[in-house]
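Just one protein chain is left out here, and the rest sit where they should.
As written, the chain order gives the labels A, B and C, with residue 1 at the start of each chain.
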Amino acid sequence: MRLTKRQMAARVAQDIPDGSYVNLGIGLPTLVADVVPPDREIVYHSENGILGMGPAPQEGTGDPELINAGKQLVTLLPGGAYFHHTDAFVMMRGGHIDITVLGAFQVAANGDLANWATDDATLPPAVGGAMDLAVGARRVLVMTTHTTRDGRPKLLPTCTFPLTAAAVVHRVYTDLAVLDVTPDGFVVREMVPGLTRDELQAQTAAPLRWEEP
Amino acid sequence: MRLTKRQMAARVAQDIPDGSYVNLGIGLPTLVADVVPPDREIVYHSENGILGMGPAPQEGTGDPELINAGKQLVTLLPGGAYFHHTDAFVMMRGGHIDITVLGAFQVAANGDLANWATDDATLPPAVGGAMDLAVGARRVLVMTTHTTRDGRPKLLPTCTFPLTAAAVVHRVYTDLAVLDVTPDGFVVREMVPGLTRDELQAQTAAPLRWEEP
Amino acid sequence: MIDKRVASLAEAVAGVRDGDTVLVGGFGNSGVPVALVHAVLDLGVRDLTVVTNNAGSGETDIAALIRERRVRKIICSYPRSSGSVWFEKLWRAGEIELELVPQGTLSERMRAAGAGLGGFFTPAGADTPLAEGKEVRVIGGRRHVFEEPLPADVALIKAHLADRWGNLVYHSAARNFGPVMATAARVTVAQVSAFVELGELDPEAVVTPGIFVDRVVAA
Partner (left out) sequence: MIDKRVASLAEAVAGVRDGDTVLVGGFGNSGVPVALVHAVLDLGVRDLTVVTNNAGSGETDIAALIRERRVRKIICSYPRSSGSVWFEKLWRAGEIELELVPQGTLSERMRAAGAGLGGFFTPAGADTPLAEGKEVRVIGGRRHVFEEPLPADVALIKAHLADRWGNLVYHSAARNFGPVMATAARVTVAQVSAFVELGELDPEAVVTPGIFVDRVVAA
């Protein structure tokens, strides 16, 4: 079996402690906010100047200027605040965000992250706030499918795509496993039921190690 | 004759156009605000985070936290705003203050300013915001007695005291004259009535030139 | 008397010239000074360098400037979106230059210009192709790249309310790049929803003090 996107999000959510300041990358990671246990108070940050971001407004309501980094309508919770872009990045680059959850094209065994550019030169490059977030968040979690759509590994000995940041990823959550980046490379902490170590290694270009958590 | 402090301030005030953003240094320059013609709307800035500073409150009233750079009680005019120190210095260093009026120990013929430290090593050094203001204001006016209390010149070929900033002074207002700093050194624009050119030069260590304004 | 209010959009953008560097506020569709950008379009100026987070979407504002070939170069962090058709078309044709800057570096470079600083070292991008050709220095054991100030001729921003001194408050996340852009340009122009009397804005809550603002127009 493979985890669904929502199951992956729920697994990430388990590791977000009560009281955390969290920035969720665009795409897959935004699902995490939907599945965090309701007894945890999490303050969500958005790079465009929001702390205390709440869920999407009800259809047909909402402030058209109040959007998240993915340009979707959001709301503000009591206790939330607005600030300007430069201050938003003080928070991101300055080590004030406890946890960021990012998507990835590739993650290397030393924690290098590639999540902004591929080798497709027909697309104009676009980086957004990914580099600031990757170098600045206290804990960088990656949430991604274990392999590309056509089955190629995303966890590699070294990244082949341009880096977002070097040696920043702490933990990777895929549809097959949870892996920590350690000084000795990827260490598998969990696997989906029914998957063997050999099967996981076969879908991973970097060598894997297993340790009890 | 020599100008009184208030007359010096009034002369400086003539050169502050309507609508200017102005930072007055502590001491003598603060007098300028009292004598600006009332038909001019001037926005006074204070390094501790105030724009639109008004006069001292009436005796016995006032907000004890609302002080100017000289630590005297002030007020806030309608249209004024508070901001933090770092933003106050963005304004000062970033070229947003139209005019600053500063005191001086020494001014050199090339516009070098010395106004924070003398050669008295028994006093601990103290600089405050003088350097940021001197390098950052669009126009730096100096208001000072022409000579020290014991009659030594303050306008020199080069400063002997430690610099506050190099080549920043535009104009000097003394109790004897108004002088511009030009590529050819000090040019005298005005003198007090009855003073001869030789008398002014005798009290000035830097060579003086005269031009019609 | 200070009165930064102007009566028309044409007056608001008067003086913008061919070759100018123009900062344009906004993040996605939030906080974009649409009316001001169209006023610049109406001016007919060319060879602009536009600094903005995204490269326009659809057919309006920044996308319209690009479509009409007014933009020689765009400096931004994320030029790609579902609607960035005109940017992508001209970029593929080699008709527009792109300088890609990490978003935090983009706003920090404008801040440095506004703050009178000569540049700064940031870890963002230091280990990436975006650091190529730039000075890289190890500080505190970590690689940092040197980034230069990004000053501009004009800033076009959107705010909520203004008084005649040019004090501004913003509306929710439309604040984004407005405050930093206001500090970084020789001339800053704000389009606002409404004017208020001097003294009506809470001095504790003014976001952009008028010292950073040259003209305000209701639009």
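By our rule, a residue touches a chain if its C-beta (ideal position, glycine included) is under 8 Å from a C-beta of that chain, and two chains touch if they have at least 3 such contacts.
Model, not experiment: these values are computed from the prediction.
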Chain not shown, its touching partners among those shown: A, B, C
Absent-chain contact - pick from C:Arg17, C:Arg69 or C:Arg137: C:Arg137
Candidates A:Arg93, A:Lys154 or A:Arg171 - the one touching the absent chain: A:Arg93
Missing-partner contacts on subunit A, residue numbers: 18-19, 21, 41, 43, 45, 51-52, 76, 78-83, 87, 89-97, 135-136
Residues of subunit C in contact with the chain not shown: 108, 112, 115-123, 137, 139-140, 142, 144, 169-172, 202-205, 207
Interface with the unshown chain - residue positions in subunit B: 46-50, 63-67, 71, 76, 82-86, 89, 92-93, 112, 117, 122-132, 135-136, 162-166
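Just so it is clear, only the chains that are shown with their structure count from here on.
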Chains in simultaneous contact with subunit A and subunit C: none
Whole-Å gap separating subunit A and subunit B, where each centre is the average of the chain's CA atoms: 54
Residues within subunit A bordering two or more other chains: none
Shared interface positions of subunit C, touching two or more other chains: 111
